[in-house]
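The complex appears here without one of its protein chains, the remainder shown in place.
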Amino acid sequence: MANYILTLKCADGPGIIHAITTGLLDVSANILEQEQYSDTDSGLFFLRTRFETSEELETVLASAAAHTHHLDASLRIRRESDIPRVLIMVSQYDHCLVDLLYRWRIHELPVDIVGVVSNHETCREITESHGLPFDYLPLTPESKSVQEARLLEIVEQRGVGLVVLARYMQILSDDFCRGMAGRVINIHHSLLPGFKGAKPYHQAYARGVKLIGATAHFVTGDLDEGPIIEQQVARVTHADTADALAEIGRDVERLVLARAVHLFAEDRVFLNNKRTVVFG
Amino acid sequence: MANYILTLKCADGPGIIHAITTGLLDVSANILEQEQYSDTDSGLFFLRTRFETSEELETVLASAAAHTHHLDASLRIRRESDIPRVLIMVSQYDHCLVDLLYRWRIHELPVDIVGVVSNHETCREITESHGLPFDYLPLTPESKSVQEARLLEIVEQRGVGLVVLARYMQILSDDFCRGMAGRVINIHHSLLPGFKGAKPYHQAYARGVKLIGATAHFVTGDLDEGPIIEQQVARVTHADTADALAEIGRDVERLVLARAVHLFAEDRVFLNNKRTVVFG
Amino acid sequence: MANYILTLKCADGPGIIHAITTGLLDVSANILEQEQYSDTDSGLFFLRTRFETSEELETVLASAAAHTHHLDASLRIRRESDIPRVLIMVSQYDHCLVDLLYRWRIHELPVDIVGVVSNHETCREITESHGLPFDYLPLTPESKSVQEARLLEIVEQRGVGLVVLARYMQILSDDFCRGMAGRVINIHHSLLPGFKGAKPYHQAYARGVKLIGATAHFVTGDLDEGPIIEQQVARVTHADTADALAEIGRDVERLVLARAVHLFAEDRVFLNNKRTVVFG
Partner (left out) sequence: MANYILTLKCADGPGIIHAITTGLLDVSANILEQEQYSDTDSGLFFLRTRFETSEELETVLASAAAHTHHLDASLRIRRESDIPRVLIMVSQYDHCLVDLLYRWRIHELPVDIVGVVSNHETCREITESHGLPFDYLPLTPESKSVQEARLLEIVEQRGVGLVVLARYMQILSDDFCRGMAGRVINIHHSLLPGFKGAKPYHQAYARGVKLIGATAHFVTGDLDEGPIIEQQVARVTHADTADALAEIGRDVERLVLARAVHLFAEDRVFLNNKRTVVFG
């Protein structure tokens, strides 16, 4: 017996769950978890099923496809053990990187980390001490397109399914964002859309907010506007300086990013135009 | 078209979702929401489906029953508009009562409140100002069984589907609890199992906790041990007296009880031995 | 013996606490609570002291003033029992109003509510059932200045120390805001600065946020930009419609506004330029 995860996205309508479960019953699958959502606004239907069966992936895929081909659906099935290959990008702040590496090391995060890319040398040691390759891709206005080409090469060569921007302070090109749509997650250190752009903790301090937060979102060409995956907050007071906000914020950033990566790694996150569907 | 809510609980096994969806497809139902859960420990399967169809309730029931009779399931289907009839019991603290009445008045809570029962006269005015009957059932050791008989009479006569103990400070008999199993919700003013019994805020103060909470749970003969439906907390400090904890606690109690009643009213809460399954 | 609350705001420097406590010791005061804060940015010092003494208010004031006159401070002392007189303004949504009235009725909020003003008749009954005057001040572009004059008259005649905008959907004039600076609290139904302006829950839905919130702030001429007093959040999911966000938001709004009014009523809130100092 092996465990599988199936995800499906299509135009909503009657009979979809029945079609899928017929396809699964035909391969004697036992459903372990299932979530679905019909979005009235977009008219889209989203489904995630985790099931077990003794059949092979190809057989399962064929059965599911046969029963859903009329739906013109985006259908995907994978073995649960075929976990996503993840590339982390980072600049100088290493708290999110260190946190992800720890969770990976103790097998809490169901991903394979295949390397770290940075525009600084700062995180080389921590990366290599985990037995991972570290690629230093410094950025100048002239080198940007060359480096992105190198980045895409790494993504392709290592079979990367998810790029995680763990406080990577450079903006990726529109082309890159489009090409990797739905496969790049960023952590923004504010509760979007509250404080876009640079130095959000300084903005938060100046505005005197009583809560700060962090937002994990898919990266699109439109910076700080990508579909939101996860957000959390922490309480602050008038006595907290912008530096104190940043310190408190680090804990929130780590939790939010790790949570978003975990959700993605289990195929729980769907793009729904400018929003997401998250089966938490 | 009418909306329906179907709930099902049975021994887990393959084909259950398929069976249900076949039954629903046969009456041209369109599934709006569906949640299910397989409990590995108890071996039980739980499902809730909200769907729309132009067929009558009897037709829908017949189709669902026909396709699931082999499951020996506990199956229930109701029109979404057939909201539960609720009886509230209260003693002297009225904050939960006032809160429930308000949410009912603005149609936030999908229930029909059919009356308030109390062992004190304190809440008569607020009850009657909402056009609801108020039954004063004072309790003495001698009168207890007589009053419970009266209570059961009210429950029966008014078709009560849920009794809410909104800070009702008397213990109901084992017989009553058994007879009404899964249909009586209590709010306990602590984060069970932390502080059972009387004066939990005084216990919390003495222990110097940094968080207080409230617990909504089904009532069983074993006081403070019924299956938990919902819990929330609030932060407190050394400077908060037991009275201050009680004040802060009132907000938590109101939110937790209202949430539990709301979940129950939408058939989102299932008993799973000593635990619950809550499709939130 | 009587309890007093002293607040002081002045330029920071050495010896301030010593000066105050000398003044209090001279009238045999026993300090019950004291909080202070030095703001490095603004160079301002803020202090709140709650104390008890058998001396009269005039004697206490004279002693405190004598020991602090060199500070050129904004100093205020009041009997704790001289609670602020509050005027509530509301439009049609009554959840914040009902909540404030309840907390006032059970003596949870240390304020005297002296009336409700509205541009609609909707809340007349709930107001009058609490034995409070209800003033209907409908607004047209022409009547605005006349109605604000009437409002100021009410504020003056009833000795109002705080105006609470409990979902009052009209914009007050710059003149009014300036004249009442630091004495008008508004509840905004978003986590400012996230979603300014109208229909913030619709904005939140469109942006697909995972947390919604509410903000209580002082009203200034610059709408949605006044100093923030309190903020709280609630978790939401992709499945929550804009209406559901509004329902969840009502609970947050009530808690946040009540908390802000409570803090103000105990003289715990200070203006610090565009921010506040809150001794919570």
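As written, the chain order gives the labels A, B and C, with residue 1 at the start of each chain.
Operating definition for what follows: a contact is a pair of C-beta atoms (placed from the backbone, for glycine too) under 8 Å apart; a residue touches a chain by one contact, two chains touch by 3 or more.
A quick note: this is a predicted structure, and the numbers were derived from the prediction, not measured.
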Among B:I83, B:I126, B:L139 or B:V209, the residue in touch with the chain that has been omitted: B:V209
Contact partner of the left-out chain, one of B:G13, B:G43 or B:P193: B:P193
Those residues of chain B which, in the complete complex, touch the missing chain: 37, 39-40, 191-195, 206-211, 213, 227-233, 237-239, 241, 272, 274-278, 280
Residue numbers in chain A that touch the chain omitted from display: 33, 95, 98, 102, 106, 108, 129, 239, 247, 250-251, 255
Residues in chain C touching the chain absent from view: 13-18, 21-22, 24-25, 28-38
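The rule is short, and it goes like this: only the chains that are shown with their structure count from here on.
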Centre-to-centre distance between chain C and chain B (centres being mean Cα positions), rounded to whole Å: 36
Inter-chain centre distance, chain A versus chain C - centres from mean C-alpha coordinates, in Å: 41
Shared-contact residues (touching 2 or more other chains) in chain A: 37
